[in-house]
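Notes to accompany the following structure.
Only one protein chain is missing from this complex, and each of the others stays in its spot.
Right, chain A next:
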Amino acid sequence: MAATMAAQSTAGPSAPAPAPAPANSAPAASAEVFKKLHPSQYLSRFLNKGYRPDGRKLKAWRDVSINVGSVSTAHGSSLVRMGDTTMVCGIKAEIAEPTAQAPNEGYVVPNIDLPALCSPNFKPGPPGDEAQTYSNWLNDLLVSSSTLPPSSLVIASGKAVWVIYIDVVCINYDGNAFDAAVLAVMAALKNTRLPKAKYDEETARTICSRTEIYPLQLGSIPLSCSFGIFDSTHLLPDPSSYESPLLPTTISIALDEDNNACLIRQEGLGGTQGKTGERVLGEAWTIAEGRIKELREILEESSI
């Protein structure tokens, strides 16, 4: 599947291949060289014909698939593919003592990792800037929309609470990691089952049942949509890893079930030629509403 995608992006069978470089005996090879040397022009020629370099239409999103429950060492897990971008989310629950300030609150610890495995641009070692940024965005999103209220994670007040570790790992990085990560987290949270736990006052230990399990009590489920603006002219949804470095402006919009905003972020100069930033943001919002509705359906289907 990856191989066919790669073939599509280089040869671009569905897109009218622009004849980029001057006459050359090997047009396929010269297109590849042109793509590397003049990425911006390469992209702009595709966009002017109404297509993206990976073969989709200008305003199209990539296909999404969700698989849940495949990691048996986790309490809940999911695998999300958004085009070639692949994210695995695993949720592990552990037990800890709550803090003295908040005896009735558990912990939610979300982290996104972009390991060296997933792209040639990342180095091995501790999380890089991009991974840290996404982890913070994800944490903000989960806290502000109370997706997993800490108060629902209490086993015994002041004594024992659940710690929910949400770990997202990218396996294949082809852009728009944040949208894929949010979707993976939500699918994994829905898939999570915790054992019934009882705190024993005498031994000061928490014992879990082997047979009784229950799902997490989830609040609102926000989903995210990201865009990039190219050359102050094109609003591009779901940018790929090839396009991302060429997009000085990025917009992320996360909406809950009632289309209320949970997170809106614009980085860079807003607006396109002839349109104000406000109007472009509004446009993006409308597109996001439609897309998030689709994502929600895929999410529902996956959890059956």
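Heads up, the rule we're going with is that a residue touches a chain if its C-beta (ideal position, glycine included) is under 8 Å from a C-beta of that chain, and two chains touch if they have at least 3 such contacts; residues count from 1.
Basically, contacts and distances are computed from a predicted model.
Asks: If you had to name the missing chain as UniProt does, which of "Exoribonuclease phosphorolytic domain-containing protein", "DNA 3'-5' helicase", "Trm112p-domain-containing protein" or "DNA replication complex GINS protein PSF2" would it be?
Replies: Result for the unshown chain: "Exoribonuclease phosphorolytic domain-containing protein".
Asks: Looking at A:S30, A:S44, A:N67 or A:N139, which makes contact with the chain not pictured?
Replies: Counting the whole complex, the residue in contact with the absent chain is A:N139.
Asks: Which of these touches the unseen chain: A:S44, A:S146, A:N172 or A:S244?
Replies: Of the listed residues, the one touching the omitted chain is A:N172.
Asks: From the list A:P39, A:G55, A:P103 or A:P127, which touches the chain that is not on show?
Replies: Missing-chain contact among the listed residues: A:P127.
Asks: Looking at A:L58, A:A156 or A:C208, which residue reaches the missing chain?
Replies: Only one of A:L58, A:A156 or A:C208 touches the chain omitted from view, namely A:C208.
Asks: In the complete complex, which positions of chain A touch the hidden chain?
Replies: Contact residues on chain A toward the absent chain are 1-7, 70-74, 77, 84, 86, 88, 90-97, 99, 107, 109-111, 113, 115-120, 124, 126-127, 132, 135-136, 139, 163, 165, 167, 169, 171-174, 195, 197, 205-210, 241.
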